[in-house]
Structures are given as C-alpha cells and as structure tokens.
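And now, chain A:
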Amino acid sequence: MSVNADWKPRIVAFCCNWCSYAGADLAGSSRLAYPADVKIIREPCSCRVNPMFILKAFERGADGVILCGCHPGDCHYSTGNYYTRRRMALLFSMLDYIGVERGRTRVEWVSAAEGAKFSRVMNDFVAQIRELGENVKVGDLRCKE
Partner candidate 1 sequence: MQRVSERVIARARELMREGTVNKVAGWKAGEFFYDCAPYVFESEESLKDLVYDRFCAANLSKYMIKNSVAAGAEGGKVLVLLKPCDTYSFNQLLTEHRIARENVYVLGVGCEGMCDIDRIREKGFKGITGVDENADGKTLTVHTLYGDGEVAIDDVLVNKCEFCKGKAHMIFDELISDNEDEGPRGDRFAGVRELEAMSPADRFAFWQSELSKCIRCNACRNACPACSCRKCVFDNDASGIASKANTDSFEEKMFHIIRAFHVAGRCTDCGECTRVCPQGIPLHLFNRKYIKDINEFYGEYAAGAEAGQRGPLINYTVDDIEPAAVSDKGGN
Partner candidate 2 sequence: MINDTLTPRLAVVTQIRTETPDVKTFRVESADGTPLFDHMPGQCAMLTLPGAGEAMFSITSSPTVGGYKEFSIKRCGRLTDALHAMEPGQQIGIRGPYGKPFPVDTEFRGKNLLFIAGGIGLAPLHSVIEYVRAHREAYGHIDILYGSRSAADLVDLDRIQNEWMQERDTGVYLTIDRPQDGWDGHVGFVPAYLKELAFKPDCTAIICGPPIMIKFVLAALIEMGFDKTQVYTTLELKMKCGVGKCGRCNIGSKFVCKDGPVFRCDEIDELPNEY
C-alpha cells in the first residue's frame, strides 16, 4: 500500500475512437462520474495500441493502464480487437510473469452505447489501482524524482 497520502494514481486509458471513446463521451453527457485520475488517449482502434505504449506509460510513472475497445465481433474494422485480445493476453501474462501486479493492466470492451459501463469500469479500475498503491516495480527512477 502506498505510504504517500497525497498520492493520486496516474491512469492511462487507451480508447478506440468508435466504441469506447464514444462510450466515454456518453458517460460524460450522461454525467456518470468517475475519478479524474483517468486520462484518455484516443486511438482509431484498440489494435493500434502497441505494447510499447503500455510499457512506456509505466516507465513514465503510470500506476495503471487500461485499454478499451469495441466488443469482440463489433470492431469497426472487423477484426482489430481480436488481435488486441491476443496481444494483451500475452503482454499481461508477461507482466505478471516478471512480477508486476496483474491488476495494473486491464482490457475492457465498451461499446458506444455503454456510457454507464464505461463509468463503472473506470470507477472499478481506479479503486483497484488505489488498492494496489503506487507502481514501484516498473518505471524509470529518473521520472520519479
């Protein structure tokens, strides 16, 4: 657990433009609150998210990274999220293998109509990251000074 009381988690959310980003918009227009710790990066598709981006986020001091895309089968580009699913399953397994807490990474499928789900997922993820505390295992010490 974090010892720093002022600590606020840094959470990067990669959202695909067609479903999850729109879902986040809907969460916004529906005023379905979630913590401000979540910062969204818009991608055309979840399959655009390179594992490098996720590691880079951790390197720079992110405490959690979540990737949201269209539900499998509903990808705007037909098949993108199927590849995402495989890549992330393997990447997350590897992060777990090197001892990084499994809870720091997550994939969620959120459609454009699921504003409520988006909000729920983010609330849940932030709570989970708060539980895990500050990310001390992966990250560049130089960024933490």
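Basis for inclusion: all candidates are chains of the complex that A comes from, given by their letters.
Just so it is clear, a residue touches a chain if its C-beta (ideal position, glycine included) is under 8 Å from a C-beta of that chain, and two chains touch if they have at least 3 such contacts; residues count from 1.
The shown structure was predicted, so the numbers you read here are calculated from the model rather than taken from an experiment.
Peer 1: Could you sort through 1 or 2 and say which touches chain A in this complex?
Peer 2: Candidate in contact with chain A: 1, the rest do not touch it.
Peer 1: Would you mind writing out the residues of chain A in touch with candidate 1 in their complex?
Peer 2: Result: residues 51-52, 55-56, 58-59, 72-73, 79, 82-83, 85-102, 105-107, 137-142 of chain A touch candidate 1.
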